[in-house]
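For this depiction, one protein chain was excluded, whereas all remaining protein chains were kept in their positions.
As written, the chains take the letters A and B, and residue 1 is the first residue of each chain.
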Amino acid sequence: MRRSLRLAAILAAFAPAVQAEEFTWAVNTDPQTMDPHAVNSAPVLGFLNNVYEGLVRRGKDMTVEPALATSWEPIGDGEGWRFTLRQGVMFHDGAEFTAQDVLFSYQRASDEVSDTRSWFSPISDVVVVDDYTVDFMTSAPNPIFPGSIANWMIMDSGWAEANNTALPDKENGNYATLNTNGTGAFRVTAREPGLRTVLEPFEGWWGEAEHNITRAELTPIQNPATALAALLSGDVDFINPVPIQDVARLAENPDVDVIQGIEARVIMLGFPHEAEALKYSSETTDTNPFADLRVRQAVAHAVNVPAILQTIMRGNAQEVSQLVSAAMQGYVPALAERPAYDQDRARALLAEAGYPDGFSFGLKCPNNRYLNDEAVCQAITGMLAQVGITATLDAMPVQNYWPELRADNYDMYLLGWSPGTFDAEHPIRFLAATPNEEKRLGSWNFGGFSNARVDELLPMIQSEIDAAARQAMIDETTKILQDEMAYVPMYVQPLVWGTRSNIELTQRPDNFFILRWVTVN
Amino acid sequence: MSDFPIPVKPKSRLRIALDSDLFYTFRRSPVAMVSAVVVLVLVLSAVLAPLIAPTNPFNPASLNLMNGFTPPMTPNAFTGESFFMGTDDQGRDVFSTILYGMRISLFVGVAAVFFAMVLGITLGLISGYVGGWTETIIMRTADVQLTFPSILVAMLIFGIAKGVTPVEYRDQMAIWVLILAIGLSDWVQFARVVRGATLVEKNKEYVQAARLIGRTPGAIMLRHILPNVLSPVLVIATISLALAIIAEATLSFLGVGAPPTQPSLGTLIRIGQGFLFSGEWWILLFPAVTLLALALSVNLLGDWLRDALNPRLR
Partner (left out) sequence: MLAYIIRRVGQSALVLLIVGLVAFSMFRFVGDPIDNMLGQERTVEDIERLRAQLGLDQPFVVQYYKFLEGAVQGNFGVSYRQGRPVAEILLERAPATLELAMVSGVLAILFGIALGVFTAIRRDGVFANVIMSASLIGVSLPTFLIGILLIYLFSVELGWLPSFGRGETVDLGGWSTGFLTESGLKALILPSITLGLYQMTLIMRLVRSEMLEVLRQDYIRFARARGLRDRAVNFRHALKNTMVPVITVIGLQLGAIIAFAIITETVFQWPGVGLLFINAIQFVDIPVMAAYLMLISVMFVGINLLVDILYFFIDPRLRADRSGGH
């Protein structure tokens, strides 16, 4: 502790005298903890990627690139992965990075109380070969393992033990909840939760600095109009997200730039596949029309996705036909076509299924989770009403939403899914596999969609090393999910960032804001 | 009904005020007359909304999303349709939505104030007249009530009601919850005024007399004490109406207001403020101006009423 303070003082004294380039940015959600293993959520991991580092990291185009490991290779015939560690890397407190820290961070991140535990479910053992070599043994061949741990951040074992934070503590918090000690390009110099977090460049960083920032400050601003006002008035240099309706106006403003990209998040409609009957219908009380494929198809044809994109999304989103966007690994270009918007066909399908006069049901929707989620659901309600099925829309804040879905209180629901691994296997595992608590499968498959062939294909996809064979299996799964209309994927949510025009930065598709790619002009 | 002619002093005082003085001061006050006209026009157009409004914005099947964001009096680029006050993000005609929204705002406001009034008067009369532990309990409850910001009361009732109402009634439920929540946070004022007046009145000779001839406490409270406190109650009610309409808007900002499929003026403003910077000013401006006109006129009327009913100020 004392040593680290002295070191920091020395480092500060030797810091080159550059012009102060301060950078302030605003987000709608403050990272709730500084502990990289406590909460597996985008605001936390996105922010901590500036402070902590993993063995591998993702580059500007999401490719996996070396970070704390310089290289990695499969062991034998898919028994595991061997990582060669970077030498001469220092933590912010001056401690040296070695294989012990990797082992410790594995134990910490894979513990029962850690939210990041599921990343390590394929791992059977971790072996420290020497100070700079670590083996990760897998229970089955796992071709995507290196990419799947890009957000697994390494913590110094000595620091963690000295500060009594060997495990994350969600309930009471501990030293690591407020303090950091990573190897990343920036170190946290002040942290006031919910108010501001101050970062300064780490002089001892192993990499080559691309940025010219001398001090950066993160402020959460919840009210979108206030955040926008702060950007327009120059009180902050960057905001994420920009309300979608303001994109066009902002683009005309010479002081401000809008940066747009396609996010990984697919917005879709979900059905109660397993339910015996509708819960919120005023007439159809003993059947579940959505169990009939034709009704699900009718829904797909009744929703005018182009119109939603044109008006509510203002032309800033893209249609999608499967559970992942085109930017993800495993996307199937051959199955890119969505069910066409066709009201007559929808009515015909409903009549065929035995509902010529339609029926009524309840649509559940969050109102603060996805971009304009409530407006989208409202529009869907209108479109479905036009083909004769009348939805009662029940929109609620997300803190009420998930408990409702878990309790099966819906007849149809809106869901957004962003694959953490950037791979098509991810949504199959969480959304399409038959729910199985023991195997940790289908944990977000609220409707209980179940298809034997999909369940059979999933483990094969997970362990197939040959890329072509793997893709063929994903193709088959995607086809089944489309034919069965397990979900109605609608569009990929856009990613919209706003900056002052003197700022240069790079937008990564996972919506992570990487400070070391920022230049203030 | 007792057959003794009890002195009806309180009733007659109000009668006289209504008959002559009130109307006289009304005609002398241009502000009051203009406000009254504005309120009348707004209330009428809200009540007659189904007849006046070009479309029914509460029917989702009638909406065409492609009409979204049409500026006022300008044909839509895709559908060629034109709207007097433009359309909102769902392609709803803003003018019709305002008319229908005002219905909800007014209904919530009037019903909430009525609820608060009935509750407040009843509890105020009882606590003032009966006293003792009853009074202590009622007035301590009033303290508890004041302690809870109305926002929290609304969220509490919202949550509980949500748990017990089937989803197909939730749209309507939201309205009743708002009424209950706003009414509950308003009754204390009425109760305090009525209790104070009751404490003063109950020892007066005419009440003693009524008691002596064997009138029941209920009758005494209703027939003798209540008419005496009607004018302050009327003033509070008018001002509370304006406050209730604003409170509904505020609750809507916090996400516990009227549902967006059946928006009130407050919900419309909440939706509209999202478009303040994007150039679709009409989605915010027209509902905001309507709300301002409504609340301002009601407030001005309440103001005038207070001065007019307080004879010492004349």
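As a convention for this text, contacts are C-beta pairs under 8 Å (C-beta built on N, C-alpha and C of every residue); 3 or more make two chains touch, one makes a residue touch a chain.
Computed from a prediction, not measured in an experiment: that's the story for all the values here.
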{"item": "Touch with the omitted chain, as defined above, among A:229, A:275, A:327 or A:353", "value": "A:229"}
{"item": "Touch residues of subunit A, complete complex, unshown partner", "value": "32-33, 38-41, 112, 115-116, 118-119, 169-174, 177-178, 192-195, 219-223, 225-227, 229-230, 232-235, 368, 397-400, 402-403, 406, 418, 420, 430, 437, 440, 443-444"}
{"item": "Missing-partner contacts on subunit B, residue numbers", "value": "31, 129-133, 135-136, 140, 143-144, 146-149, 151-152, 155-156, 158-160, 162-163, 199, 242-243, 246, 249-250, 253-254, 266, 269-270, 273, 276-277, 288, 291-292, 295-296, 299-300, 303, 306, 312-313"}
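Definition applied: only the chains that are shown with their structure count from here on.
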{"item": "Whole-Å gap separating subunit A and subunit B, where each centre is the average of the chain's CA atoms", "value": "45"}
{"item": "Subunit A contact footprint on subunit B (complex, rising order)", "value": "59-61, 63, 65-66, 68-69, 78, 89-91, 166-168, 170-171, 255, 259-261, 273-280"}
{"item": "Interfacial residue positions of subunit A with respect to subunit B in the complex", "value": "224-225, 228-229, 232, 243, 245-246, 248-249, 279-282, 304, 307-308, 310-312, 360, 362, 367-368, 372, 374-375, 378-379, 381-383, 385-386, 390, 392-395, 397, 409"}
